[in-house]
Every structure is written in C-alpha cells, then in structure tokens.
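To start, the structure under review is shown below, and the notes come after it.
The complex appears here without one of its protein chains, the remainder shown in place.
Chain lettering (A and B) follows the sequence in which the chains are written, and residue indices restart at 1 in each chain.
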Amino acid sequence: MSISVNNISKHFGAFTALDNISLDIPEGELVALLGPSGCGKTTLLRIIAGLEQADQGDVFLKGDKVTDQPVKNRQIGFVFQHYALFRHMTVFENVAFGLRVKPRRERLGEAIIRKKVHDLLSLVQLDWLHDRYPDQLSGGQRQRIALARALAVEPSVLLLDEPFGALDASVRKDLRQWLRNLHHDLNVTSIFVTHDQEEAMEVASQVVVLNHGRIEQQGAPGDIYDHPANAFVSRFIGQTNVFDLDEHDADWLQTVGLSMAQQKGKIAHVRPHDIVIEKSTHHSDAYVTLKDWQHLGSLIRIELVKSGVNGQAASVYAEMSNDQFRRLHLNRGDKVDLRIRHAHWFH
Amino acid sequence: MNAISATSFLASKKLTLTDPDWVRYALTGLTLSIIGLFLILPLLTVLIEAFAKGWSAYSASLTHPDALAAMRLTLLVALVTVPLTTVFGVSAAWAIARFDFRGKSLLITLIDLPFSVSPVIAGLIYVLIFGAQGWLGPWAADHDIKILFAVPGIILATLFVTFPFVARELIPLMQEIGHEEEEAALSLGASGWQTFFKVTMPNVKWGLLNGVLLCNARAMGEFGAVSVVSGHIRGLTNTLPLHIEVSYNEYDFVGAFAGASVLAALAVVTLVFKTVLEWKQEQALKAARQAVEVH
Partner (left out) sequence: MPQSNIMPGFRPAISFTLVYLALIVLIPLSAMLLKTFQLSLDEYWAILTNARVQASFRVSFGAALIAAVIAGVFGFIIAWSLVRYNFPGKRLFDALIDLPFALPTAVAGIVLATIYEPRGWIGKLVMDSTGIQIAYKPLGITFALIFIGLPFVVRTVEPVLQEFDTAMEEAAASLGATRLQAFVKVILPNILPATITGVALAFARGVGEYGSVIFIAGNMPYISEIVPLLIITKLEQYDYAGATAIGLTMLILSFLLLLLINGLQWWVRRRSGQL
C-alpha cells in the first residue's frame, strides 16, 4: 500500500470532521476524495500531508508510520486550492524553491537545479513563462506551475486540494484531461479532493465517497456508479429517480417492471437511462404524461409526470439518445408507457 | 462552508503555522514587555506623579486660576478648530470621492502634507506671516489686531496640524462605499442636501465621528506648533499642554502631572471610542457589502 490511513478521527470543537476513517490506497492510483462541502475530505488530505494533526489514528506512507513526522519530512507534494504560489518569486524561483531549501549536503548543484526546473516547466508546457511573477499568470497557468513546484521535490505521493475548484469551466475541462495524462506518464500515487462527482468520475482511477466524516464507499468509478453502496452514494453520483414505497403505489411499480422479488428495502433508485418509454397505444395502467424535454448535448432528458397515490403529481426523469427520442415522435402532453429496466433498493 | 473553515482555523492549530513553544512565549513576552514599558508604564506614571502629594495638592493644582484658564483656552481652540476641520474634511471627501478631475492625486497629497511637516514648522510659518517683520504683521499692528502670541495664532496653528484628520478618514471610506445609493436617492427625486444627510451621512457616520474624535485629541493636545505662536503668556495664551510645560520647567511636578492626567484621560477616552467607532464602521461596511451581494 502506498498510502494507509488507520482509524483517523478529527474534531473541531463540537464538529466532527472525520469519524474513525480507515483507507488504503495502492501504489500508482489516482484517487478522488469526493463529497459535499464540510464532509471532511480536505481535512483528511491535510492530515495525510501532515498539515493538520489528527485527534487519533495513524498515517502510513510507503509502509512507514509518519503520524508524528512533520510535513517537510513526509516526501509529499501538495497542490493548494488557491495555488499558494510565492508572490515575490518568479515562476522559475517558485519551482526551484523545494530544491534550494534542501540541507547543503543533499542539495543539487545550481546547474542541475536549472536543468531540472526547466524540464519541469517544459513538462507543464510553461517554460516560456519562467521569468514571470504569479500575479501575471492566468488561473490555469498558476495551477500548472503549482503542480510543477510540487513535483520538483520528486514526492512519493501527490496531494491536490480541489485542484480545479478556482478555475473557469472551460479551463477546468482541459486541465482534467491533462492531469490524467500527466498521472499516466509519471505514475505517482495521487489523491485529489473534489466536490464535483463528474470530475471525480472523469479523472480518477479510484473514487472514495465521503459524507459527514465517514467513508460511504470506495471503488472504481464504474463500480460506484453501477453498484452504489447506499442511498447517499446513489444520489450523489449521477442523476437518479427516487421511488419511495410509502409515496408510490407498489402495484404501479410492479406493472412498470420493478420486480418486488429483488426488493431489499422500501426505496428504489432508478437511473434515468434505466427508464424506457414509448408512445402509449392502449390504455395500460403504466402510462405517464410527457411534460417537457431538454437537450443535454447528445442526450435528451425527458420530464414525465405521473399522478401519485393520493392524486399528487410526481416527476420522473428519463434519458435517451437524440436519435432514439426522434424515432418515438413524441409531443408535449402525449401519454407514454413507461418501463423500468433496473433499480437499486435501499432502506 | 465558510462557517466550517472559520471554526476550523480557530479551533485547530494548523501544524506548520504553529511556532515552537519557546518562540511563541519569547515573542509574546517581548510584546508584553514593550507594551508594558513603553505604553502602560507611562500611563501609570502620570497618575502616580499627579497624586504624589495627595488628592488636595492634585485638586489645588487643577483649580489654580492658570490651570483653569489653560483648560478654558484649550476647549475654546478645540471648539473653533474641530468644526472647521470637519467641514473641510467633508467637502474635500465629497469632491474627491464622488468626482473625477485632473490633479486629484496631487490634491490628496497636498491634504496629507501637514502630516509630514514638523509641528515647529507649522508654528514657524505663521510667525513669518504675522510676525513683526512678516507680510501681514505691520498691517495687523496698525489695525490693532493681535494674531501672533494671541488666541487667533494658536487657532491658526492648530488648524494647520489638524488639517488632514477628517478628510483622511472620510475619503477612503466614501470611495469604498461607492455612489450607487446616492445616485438612487437622486434618481428618486431627492435634493443634493437631502441625499447627503439621508444617504451619505448614515453610511459614513461612524468613520466621520472617529475622524472628529482624533482631530479633537490632536487639537487639544497640540504642543509644538502652538508653543511657537503662543508667546507663553500665563492665564492668557497658555493652552493646557503649554501649562504643563511651564509647570514642569518650574519644578511644579504635581501641577504638570495634574494637567497631564486630564490630557491622558482624554487620550484613553479617545482610544476607547476609536476602538468602538472603528468596529461600528466595520460592521456597517460589512452589512453594506452583504446587501450588495444579495442583489
């Protein structure tokens, strides 16, 4: 295991940030710590880095217990949310900082340092900015310089706190891809913190979902999406329709294809793409009314309205490709038949 | 999110931001020693020296006709100069914070100028104008107008040294608040004065009051400039600071420190109000900022 966290707890006054967390991260993974604001993900990252002290529990890096080691001895690279570039230093000096503060006997020669810094700047494709100051750079450039600076000390693990949080949407998209490729080339065990599930799914090889200071689920993005461990994960990762047996007619659900034999709880979560619709040809009991639809690029999201148990209207969302939708020849107000292909049951 | 990060900063010691204990204790100790030695000890000394010969000597010193005359003069000077400086400060702030014109930054520099002039020079320039050999000296003598070594000279010198106090406080404040609310009032049909008193004033009142307070402290406490133009005539042109000097130089220490105790009390009251007013203005600014964010 490259990074291990054992029974970590952390309180801020009465607030529990981390509640007895244990986590193992194998060598070479790119892991996302995913969760809503205040779930403790940044605190966990800072405890692994040694920027914050846990109330209890241990941190192991490459098998060594580092719980009592200060951050500077942990051989980690940390990229801060707002980059924390040194404002009074040029880009070059920023990246060279970690090499120049080493004790004299470990320090590299000036020529080697220069070469190394320029190599790193080339790696992040910003060598042409080497004599600029941080205030003269764009957000995306600062982010990449911060990464180059963290990589300069050849860290055994790389920790990134909301690496794309402060960037424009378009820059963010580009950088995600870039970070994935960079990780692929360098193969440094990396953890990044994010509250954006789409970002976690797109970039990470492993996703750890946190909520209220606890780990809800850990696994590959596909596993987590297809087999959410609980209702929180199911709701947090991707879109989902929620059918509560207290509010929905069990008979109706059975008619539309939900097998009550699989039932393990009384709440069913259904992904929009697991809902199939077609134009109603006869008066089946399964019909719903098509209210509206929105274009989401290659997909269409369809809003369907069904009258509930006590006459209350409930919205159900379905998704399908543009082509499929066009072939159905549907209009607003049409009655459609609905079928549920698959559901996750939770208590 | 904000609430959580705020509490986490307070409640947790961020590891790398925590200095070693010995550094923390040493620096805190040094801080307290410097503050104690340079700030608290002087305040205590004023009290101890003033009451060195008991309460009766203290009250006798303060009720001595010369001391009373000095206090009256000091009050008079403050009563004249503070309103003038305030009116100037408000009009300068209105012009500078609400309009753009050529030479604005030069004007701001010139307003700050008296801060960087030695108080002795502030007195000297009025001696050069109203002295026996000065521009207006002979004219004033002919018309039997006494300016130098009289109350008008003291007031002029005080006006000079207090010149930037209110403007300095108001200009940045009014610039920060911006002029949207005033424009809204004007667009709703308010007159210029109505806008000023009903919109501008309520927004800046704490800052303005703070400027007035500091101006008053300086007006009552000015020594160097007043010393040059006053002539040190007992009972007539001695302000309280000058009365302190005269008493001290005549080895009447109780008299000097009794006067000093009055001014030191004024300073402490000023500091208390200053702290409160700065806090109030900060709250008002925060509220204004939040109102903008909601929109």
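In this text, contacts are C-beta pairs under 8 Å (C-beta built on N, C-alpha and C of every residue); 3 or more make two chains touch, one makes a residue touch a chain.
Since the structure is predicted, the reported quantities are computational estimates derived from the model, not experimental observations.
Considering A:Lys10, A:Lys41, A:Arg149 or A:Arg176, the position touching the chain not shown turns out to be A:Arg149 (whole complex). Across B:Ala78, B:Ala140, B:Met220 or B:Ala284, the residue that sits in touch with the chain not pictured is B:Met220. Residues of chain A in touch with the missing chain: 49, 51, 70-72, 76-78, 80-82, 84-88, 97-98, 101-102, 132-136, 149-150, 152-153.
In the full complex, chain B touches the hidden chain at residues 14, 16-17, 19-20, 24, 27-28, 30-32, 34-35, 37-43, 45-46, 49, 87-88, 91-92, 94-95, 98-102, 107, 110-111, 113-114, 116-121, 124-129, 131, 133-135, 156, 159-160, 163, 179, 182-183, 186-187, 191-192, 195-196, 214, 217, 220-224, 227-228, 241-242, 244-245, 248, 253, 256-257, 260, 263-264, 266-268, 270-272, 274-275.
Keep this in mind: only the chains that are shown with their structure count from here on.
Averaging Cα coordinates per chain places chain A and chain B 56 Å apart. Of all residues in chain B, only 1, 4, 7-8, 11-16 touch chain A in the complex they form. Residue ranges of chain A in contact with chain B, taken from their complex: 12-13, 15, 17, 37-38, 43, 50-53, 70-71.
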